[in-house]
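Mind looking over this structure? Questions follow.
Every protein chain except one is present and positioned as in the full complex.
As written, the chain order gives the labels A and B, with residue 1 at the start of each chain.
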Amino acid sequence: MKRVSLPLWLVSAFLYVFMYAPLAVVIIFSFNAAKHGGPWTGFTTDWYTSLLADKQKQDATWNTLILAVASTVIATALGTMLGYGLSRYWFPGKKMFSLAMYIPVMIPDIVMAVAMLAFFKLLTSAGGFLQMGLATMTIAHITFQIPFVAIVVRSRLVGMDPAIEEAAHDLGASTWQTFWSVTFPLMLPGVLAGAMLAFTLSLDDFVVSFFTTGPGATTLPILIYSSVKRGITPDINALSTLIVLASVIGTIGVTLLQRPRQPSGG
Amino acid sequence: MATDTPAIQVDNLVRRFGDVEALSHVSVSIRKGEFFSLLGPSGCGKTTLLRCIGGLDIPDEGVIRIDGTDARQIPAHKRPVNTVFQSYALFPHLTVSDNIAFGLRMKNVPKQEIGGRVTRVMDMVEIPKLADRKPAQLSGGQKQRVALARAIVNEPMVLLLDEPLGALDLKLRKQLQVELLQLQRRLGITFIYVTHDQEEALVMSDRIAVMSTGKIVQMGDAEDIYEHPRTRYVSQFLGSCNLLDATVKRRGASDAVVQTSVGELRVELGANPSEAARRDQFTVAIRPEKVSLSGPNEAPGENRIKVKVEQLIYIGSETHYVLRAGDGVELKAQALNVRGCAPEFDIGKEAIAFLPAAGLLILDD
Partner (left out) sequence: MANERKGEVQFGEQLTVRSHILRSAMTSGPGIFWVTFFLLLPLVWIGVISFLTRTEVGGFERPFTFENYTRFIGFGFFGFDMLYPQIILRSLVLGIGTAVLCMITALPLAFFIAGLPARYKTLALTLVLIPFWTNLLIRTYAWQILLAPESPLTRLAVWLHFTEPGLPLYPSAMAIYIGMVCDYLPFLVLPLYASVEKIDWSIAEAASDLGADGPRVFWHAILPQVTPGLVAGIILVLIPATGQFVIPDLLGGAKTVMLGNAIQQQFQQSRDWPFGSAITFVGMGAVMLGLWAYARAAGERGGEII
């Protein structure tokens, strides 16, 4: 194990500061009393309190959460089944499809966004039952969430010792019993990890949401974008700080949850 | 059920993977209550055979009978057979006692009974205090015992063990070998044990089947297989063996004189000579421990060969010798260091090796 040299410490420290600079700035400036986001003029918590009265932002928060929850639930269900099926069973064209599954992971989000926009326009004009709005956004989110969930679940299953399920059979469990008593409990951490990943992807998404949104379906990222384009209003800083805080708590929580609970060694 | 119905009867089993025959027309009959070992190197088919008996793999041809019943009529999870896996395959999300109780729960054994049986079995394998631990907190030896307990608590008719001691260190392995043997005697369950370690097989088994490339090459009890190997493969898989090509010069009533690369030897053929012994050319084998060494000045005689000591390997309790006979042929000998290492047979020294006629075996190939 190499000792870490001083130059390496310095460079790394600089890089960490570089990565955190934007977050620090947002948090600091959320307390800045300057009206138009200029230089520091004084400390205030006014921007936070103004958020409480801001219906537009509250609606956006609500939309963002509903969207994230709905899409995560469906995407986790479909993605888990997909991950399970891909790890166990074969079908003609499986190799090619497995590769195709990586498309949403690597595609520039704008390509996916416009493709869906065009497709939804086609559907809305043809059918008339589907309108641009939360419904189309949910569909779009699910579409990029499914492969992520499937990949996580699948890698969890592939890493599992097949002897464990064989042991269950050997001890008298039928296929169904084996699945519920052994396979599913072991798969569950992967399913939850996939769900959390999907949830975060949805919460953070801007580009796809931007293109597939409709009247009344504004989400927080879209709101922030339009505010930024028009000129930074300081309450955006306050809002962003709250979002950052939520993300930080979420990330720390997730990392803690994933830590192995047993003592090492043995 | 008659007690002389074999516990497991395998008839003409064939199992193919692609073009390769992992099992090639294998037939064997395993008696109730015996400790039966399948011995062979990796890839010989022993694990495949075990898995077919356990129902985890399905043969392409042939029949397996469990206590007389055709196994094809019984799905894997209903067979009165349990397996101890090489990787232990303990359920990571369950405690030790839940792991052990798993099979009983699947069979809907009443709750009150489960507790008692689990405790008893844990005492039997000597892990009384581990009930609430999870597998990740256990050592290799402990996991081994849990895997064993989980299998035997179901009181199966046959227990299948797939190289269960492979991952353990030497001392632990030897200790568990003895414990497993005692356990088997106590429970009276038929054990089918797969291993590549010939010493392990010899120590524990009632009978051994030596396998190679999908076939059973020789089967018999431990002593029989060791003392009377029938092929070059078996003779060198169990222990080591000196092999010499022999051509018959003269035949007697129950013996023969053959010409080998170390000289003339007299070989005993016994009352019923095998088919190979009736040929004019065959392989003669003798185990190193049967070759005795004496000083170079001993009187020449039957089956005595002049050799030079080329290498000397001191093992502690024994000394192994690599000897060179007249035409450059290599011979191996072994001696117990009863009085310490014998100084007169040092490297470079000359000696006389005696190959007793009774110790010379005739092989089938």
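Just so it is clear, a residue touches a chain if its C-beta (ideal position, glycine included) is under 8 Å from a C-beta of that chain, and two chains touch if they have at least 3 such contacts.
Quick caveat, the model's predicted, so the values are computed rather than measured.
Note that of A:62, A:102 or A:180, the residue touching the chain absent from this view is A:102. Annotation: of A:44, A:131 or A:155, A:155 touches the absent chain (contact as defined above). Among A:18, A:43, A:129 or A:176, only A:18 touches the chain left out of the display.
Mapped onto subunit B, the interface with the missing chain covers residues 16-18, 55-58, 60, 75-77. In the full complex, subunit A touches the hidden chain at residues 1-4, 8-9, 11-12, 15-16, 18-23, 25-26, 29, 37-39, 78-79, 81-82, 84-86, 88-92, 94, 97, 99-112, 114-119, 122, 139-140, 142-144, 146-148, 150-152, 154-155, 158, 162, 165-166, 169-170, 175, 178, 197, 200, 203-204, 206-207, 211, 221, 224-225, 228, 232, 236, 240, 243-244, 247-248, 250-252, 255, 259.
In this text, only the chains that are shown with their structure count from here on.
If each chain is reduced to the centroid of its CA atoms, subunit A and subunit B end up 56 Å from each other.
Those residues of subunit A whose C-beta lies close enough to touch subunit B in the complex are 161, 163-164, 166-174, 177, 181-182, 185-186, 260, 262-263, 266.
Every residue of subunit B that touches subunit A in the complex is listed here, in rising order: 54-56, 76-78, 81-83, 85-87, 89-93, 102-103, 106-107, 134, 136-139, 150-151, 154.
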